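All protein chains but one are shown at their positions in the complex.
Which chain is which? They are A, B and C, in the order written, and residues in each are numbered from 1.
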Amino acid sequence: MAKIVTIKRTFWDQLYLPGVVRGLGITLRHFFVNTFGSKEIETLRYGEWDRPDPPPSSDPDAWRGKQKQRLRPERFRGRHRLMKRDDGSVRCTACMMCATICPANCIHIEAGERESPTSRSVEKFPLRFEIDELVCVVCGLCVEACPCDALRMDTQEHLPPVEHRRDAVLDREQLLSRAGVSIARDGGDGEDWRERYDATIGEARQIYRPDKQGHDDATIGYRRKPSS
Amino acid sequence: MTANKPQTAAATTARGTGEVVEFQLDGRTVRALKGQNLVDALLEAGEPISAFCYHPGLSVAAQCRQCLVGIGDGYRLVPACQCTVQHGLSVRSQTDQVRDARRAMLELTLLNHPVDCVICDKAGECALQRHYMDWDARPAAINHEKVHKPKRVDLGPNVVLDAERCILCSRCVRFCTEVAQQQQLTMAQRGDHTVLTTAPGQQLDNPYALNTVDICPVGALTDKDFRFRSRVWELWSTLSVCNGCAAGCATEIHHKGHEIYRLVPPKRWDMNLSWMCDEGRRSYKAVGTERLTEAVVDGHPATPEQGCARAATALALLARRDPTSLAVVLGADATNEDNFMAAQLARHWVGARVFVADRADDGRGDTILRRDDPNPNRAGAQALTADQDATTTSREALLAALGAGAIKGLYVVGNASELAAPIAAALAATEFVLVQATHASALTRAAQVVLPAAAWPEVDGTITNERREVGRLRAAFEPPGQARAHWAWIAEIGAALGQPRQCASAKDVFEQLRDQVPLFRRASWGEERPTVRLRWACRRG
Amino acid sequence: MRDAKFARPLPPDADAPLPGRPALLGHGQQRNDGQELPTEEMVLNMGPSHPAMHGTVHLRLVLDGEKITSAGVSVGYLHRGFEKECEAHTWAENFPYTDRLNYVSPMLNNVGYALAVEKLLGVSAPARAQWIRMIVGELARLSDHLTYLGAQVMELGAFTPYFYVIKAREWVWDLLELVSGARLTHAYVRIGGVAADLPPDFAARTRETLERLSAVVEEFDRLITRNRIFMDRMQGVAVISADDAISHGWTGPCLRGSGVEYDVRKAHPYLFYDRVAFEIPIGANGDNMDRYLIRIEETRQSCAIIRQCLQQIEPGAIQLTDPRISLPTKAQAYNTIEGLINHFKLVVDGIEVPAGEVYSYTEAGNGELGFYLVADGSGRPVKCRCRPPCFMQMTALGHLLRGLNIADIIPTFDTLNMIGGECDR
Partner (left out) sequence: MLAILGWSLLKIVVMLGFAVGLSAVLTWMERRQSAMMQDRIGPVRANIGKLRLKGLLHPLADALKLLFKEDFIPPRARKGIFVLAPLLALIPVLLVFAVIPFGPPLCLDAWRTVGPDLAACRPEPLQIAHIDIGLLFIFAVASLGAYGAVLAGWSSFNNFGLLGGLRAAAQMLSYEITMGLAVVGALLVYGTLEPMELVQAQATLWDWGIVRQPLGFVLFLCAAIAETKRAPFDIPEGESEIVGYFVEYSGTRFMMFYLAEFLEIVFVGCLVATIFLGGWQAPGLADDGLRLFGHYLPLSHGVVVLARVLTFFLKVFLLCFLQLAIRWTLPRMRFDQLMRLGWKTLLPASLFNVVVTAGVLLAAQAAR
C-alpha cells in the first residue's frame, strides 16, 4: 500500500510570510520556554558532573531525568575492570579469550605460573594484563568471551581524559582497583551449581548472556556434518 | 629413505601392504590398501571419524572406543582401530546408532574431565575439544562431583602431568614402550581412579619424552618449556627442517613475532613419522639469543655496504697476488644455496681454495631418529666439493694449511662452531679474515670483517641430510637488524667484485645449483607452504 | 527544462552534451559568440574536507558562474577495508565492524549481517529475538532518518530544527543504549539471536519516547516543510525519473521518491515485517522534496511499526541454543567442561558455517543493504561483500548535479544521504 507524500504549494505558501511567521512562532516559543519557563534543555555537562550511584532501574525519571547528571543504564559498557576471587587473588587465568576476540587488539596479557596455587585450578595467572583504552572500541566482546567472569565493563565510568596516551593503558593494578568478588565459581566445584546460580543470579550483573536465558531445544536446527 | 624410520609393528599396520582392495562404507565403495588400519582408511576416504587412543605410529589399544563403527550387516559395533581393511568389508559409520554410541563414549570421556580449558595449554588444538564439537555438542546432562586427581605432577625434566585432564588413552605409555624403548610410564589404580604415573623409581626421562606431549590428545602432559608461554592459536606455523643433526626431520616452527615458541613434528609419515627428539625441539633456543645484528669492519660497526666493499677490496687484492693463498670455507650448517654461492665465489670469481667446516660426530645417535653427525648439511657441502679429493677439503686440511701459513685470506661462511677457536688460534699468518656468522665467537673477534647472517628459521633454502634427501627450509620471519642470508651477502660481495648479479632470491640460486651440480639434478625446490596462523590452520587437534 | 531532459536514459557517454542543450565547455575553453563577454569556466574542488561533505568525499566541479557544468565525484576517503577485515575474523567477531558501516543506524547493519549468516546456516532466530531485532532496527531507522532530516535543514541554513531532531535522536540512542550498553556502536545482535533480552521497563519507556519523538517530528514538519524558502530549495531540484533511478541501482527512500513502490520489508518480508501493518511512502516527482518527505513519513511509519512490535512480542528465548552457533550460558561455561569447550571453540575457531554462498538483503536506512557471503566450512568468511545502498546513489550524483547551481549541491547531496562509513566501507 503506497502512500504518496508529495505536496503541492498553496497560495499561502507562495507568500513567504505565513511560513516565516509560523516558524518564528515555534522557535520563539522554545526561546521563551527555555529562558523564562520550564526548561526543555537536556544538555549534559560532560566533565562537570560526577558519576552518581546507579539508579534503581525502575525509576524512569532517574534514567533520563531533567537533572544535570546523566545516569547510565545498567548495561552501559564503561572502562574495564578485573574481578577477584574469594581469596583476593585475580580471577583472570590468562586464557587469552578476550585478547583473541578483541577486534582492536587492545588487550595484552603475559601469563605466569603460580608456584603454590592457593586454590585449585589457578596455577596460571596474568603477570601483566594491559588494556589500552584508547585503542579499545568498547564492543564488549571481551566480556562476553571471558570464561571466568574475570573481566567486566560494568564500572559505569568513561575513561576520563588523559594527558598522555600511556595513561590510558590500564595495567593489572589499575584494572583491579575497582575489582569486586564474582559470585561465579569456576572449576566445576560441587553438584549444586545450578541451584546456587538460580539463587544468586539476581546479584550477578552480567550484561551479556544473562544466565537465565530461556532454553528452547526445538530451536536446535542445524547440524553440521562433523569432519576430521 | 627408510633407513632411519622407526620400525614398529604399528607403523606397518598403518600403511597396509600395498595391495588395493575395495570395501563398502555406508553403501558406497571405497578403495584402500589391504591390511591398512580402518581408521586411516576411513580418514583417507574423507569420512569423519575421531579417535583418542589410536595413533598410526603406535600399536592399537582400542581404549577410548571413540572410533566405533558398525561392521557387517548387523549392528555390531567395533572400534575401527581394531579392524584392518579386507576386501569386501562392509562398514557403517553414519547411522544414528553409531553416532549415538560415539556421543555416549564422548560423554563418558568428558565425565571427569576438569573445567580447565582456560589454563590448559592444549586448548585450541585439543582432540577432546574438537571431537566434542563434532560429535556431541550438547550441554552437560549430568551433575556430579568430578573425581579429583593430582595436578601439576612433575614427571621428569621436560614434562608435567595433570592427572585430572588425562583421559587414559595410553598413547604416552605405548610410545615410551614401543618407540622410545623405555618403560617409564604406566597406569595405576582402577576404574575412574586410574591415573597415569611413572613406573616405580623411574622418571619420564628419555630423548624422545616430549613426543608424549604431542600425542597426548588432551592437555594432560605439558611441555615445561612451552607451558603457559603462549596460546597455540596465537602462533604462526612455518614448515621447515630441523637443523639439530644430519637426520633432517621435518618440523613446524611455531612462532609469534620474531620469537620461536616451539618446534613440533608435522605428520609426515614418509619422513620422521610424527616424532622428533627432545634435543631437536630445543635447538631453536640457540637461534634467538645474542645474535650478531650489524656488520663489523676492523672492529667498528659499519653499514652493510661498507662491509661488502671492504671485503671485496681485500679479496680482489689477495686474489691478484696469489689466488691459492685465499681459502673459502663452506659451512656444514649453511644451506646448499649459501654453499653454492660460496663455491661460486671461490672457484670462478677469485679462484680460491675451498674447504668444508663441519663438526665432528658426537656419537649420540640412536636407532630411532638422532644421527651421530650433528651437521645439518654436511652432505650438501661435500656434494659441492665432490670434484675434489675429500681430504683436501676437510677441516684437518684447513687447519694444516692455516698452520703452514699458506693462507693469507680466509673467508668463512657459517659459524664453523667448534672450529672457530682452532681457526682463530691458527690465524697468525693471515692478512684478511672475513666471517659470515649468526653468533659471535673467537673467530668473529679475530676477523677483519664480520657480516651478520640469518639463522635457519629466517631463510629460504634447502639442506641435504645424511641420506642425501634435499629438505626445504622456509623463512618464518625476517632476520634481525642487518642480518641476511649468506648467499645474499656473497652476491653482494660478488657485485662489489664486479660480477653480474644473477640471483634475486634463494630460488634463483637453487635453480642454478640444480643446473650446475650433478648431485642436485633431481632435487626440487618443494611446494610453497605459506606461514599460517594456527588459529586458521583448520581444525587442529 | 533541465529536469525533463534528464528524465530519459543516460547516454553511454554521459559527459557528452545532451541533445537540446548547448555543448558544455571544457575547462579553460572560452566562449565568445559575439553576444556575451568572454567567460572562462572555473574548476572548484569541494572536499574531501568541506563542511557540507558528509564524512569525506570530493567533488570536482566545473563551474560556469554559479552553474555546474560537470561534477566528478570521488569517494573512498573513508575506506577501511571492511570486507577484507571480515575475512580475517570469525563470523561472530564481525559485528563491531558492521557497526561502522552506516554509523547512524548500526543496528540495521547488525541485523542485516546476522540475517545473512543465518541464511547461510539455514537457521532462524527465536521469535522473540526477531521481534527485538525489528524493534531495535526500526529505532535505528528512526535515528538514521532523524539525522538525515537534521542535516538536511541544517545545511540549508536552518540550524534550529536540526537541534530539535537531534535531541529526539538522542532519546532513541538512550533506548538503544539501554538495550545494548552503547549509544552508537552497539554490537548487539548475534548470529542466532541477540546478545541480551530487552530490559524490563523497555516497552513503557519506548512508548513514552515515541510519543515525544512524534511530537518533535510534527513540530519539525510544521516549522520547516511549508516554508517557501525551503520548498524553493527542494522542489523540482535534482529530479530523477524512476527508470534512471532503477538503472543506477537506487533503492530505499531515494528510489521511492521517484515513485517506485519498492521496499524490501514489503517486497521480500524478513523478520516479522509481514505481521505488522505499515505503508510505503512514495513520491510523485523524484525531486529532493519527495525524498525528504518520504523520510518524514517513514519516521511515522517506523513509530507505528515499533508500537505494533511491542504489542505482539512475547516472552521466550532470545538466542538459539545450538552449541555450534551460540555461546553457552555463562553458568555452563563456568561449571561444565562441555560448556567451556563449546565456549572456547566458538571464540577461537568461530561458528563453522557450512560451505556455500548467499546473498541476503534487508532494508536499511538508505535502501537495500545486502551482504554477499561465501563460506568454506571454516569459522570465518571467505568473502564478505557488502552492498552499501548509498554507494549506488552516489553514482548518480554527478549526473544529477549537471546544470544545477552550486547551492543545489547541498540539498541534493543530503537527500542521497551518503554515509562515508557505508559508501567507502
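We take it that contacts are C-beta pairs under 8 Å (C-beta built on N, C-alpha and C of every residue); 3 or more make two chains touch, one makes a residue touch a chain.
Note that the structure is a prediction, hence the values are computed from the model and not measured.
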Chains on display which the left-out chain touches in the complete complex: A, C
Residue of C:S74, C:T160 or C:T395 in touch with the missing chain, whole complex considered: C:T160
Missing-chain contacts mapped onto subunit C: 42-44, 51-52, 63, 66, 153-160, 162-164, 167, 223-224, 227, 229-230, 232-233, 405-410
Contact set of subunit A toward the excluded chain (per top definition): 17, 20, 23-24, 26-28, 30-31, 34-35, 40-43, 45
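To be clear about the criterion, only the chains that are shown with their structure count from here on.
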Chain contact topology (line, ring, star, complete or other): complete
Closest chain to the centre of mass proxy, which here is the mean CA position: A
Rounded Å distance between subunit A and subunit C, as computed from the means of their C-alpha atoms: 26
Distance between the centres, which are taken as Cα means, of subunit B and subunit A, whole angstrom: 46
Subunit B residues counted as touching two or more neighbouring chains: 114-118, 123, 133, 233, 535, 539
Multi-chain contact sites of subunit A, meaning residues that touch two or more partners: 97, 100, 147-148, 186, 188, 193-194, 227
Residues of subunit A defined as touching subunit B within the complex: 93-97, 99-100, 111-113, 120-124, 147-148, 186-188, 190-194, 225-228
Complex contacts: residues of subunit B adjacent to subunit C: 110, 113-118, 123-124, 128-130, 132-133, 136-140, 233, 535-536, 538-539
Residues on subunit C engaged by subunit A in the complex (per definition of touch): 89, 93, 95-97, 99, 121-124, 126, 160, 167, 170-171, 174, 177-182, 185, 187, 195-197, 199-201, 204-205, 208, 219, 222-231, 235, 261, 279-285, 289-290, 293-294, 296-297, 315-322, 324-325, 327, 329-331, 333-337, 340, 343-344, 347-348, 352, 354, 377
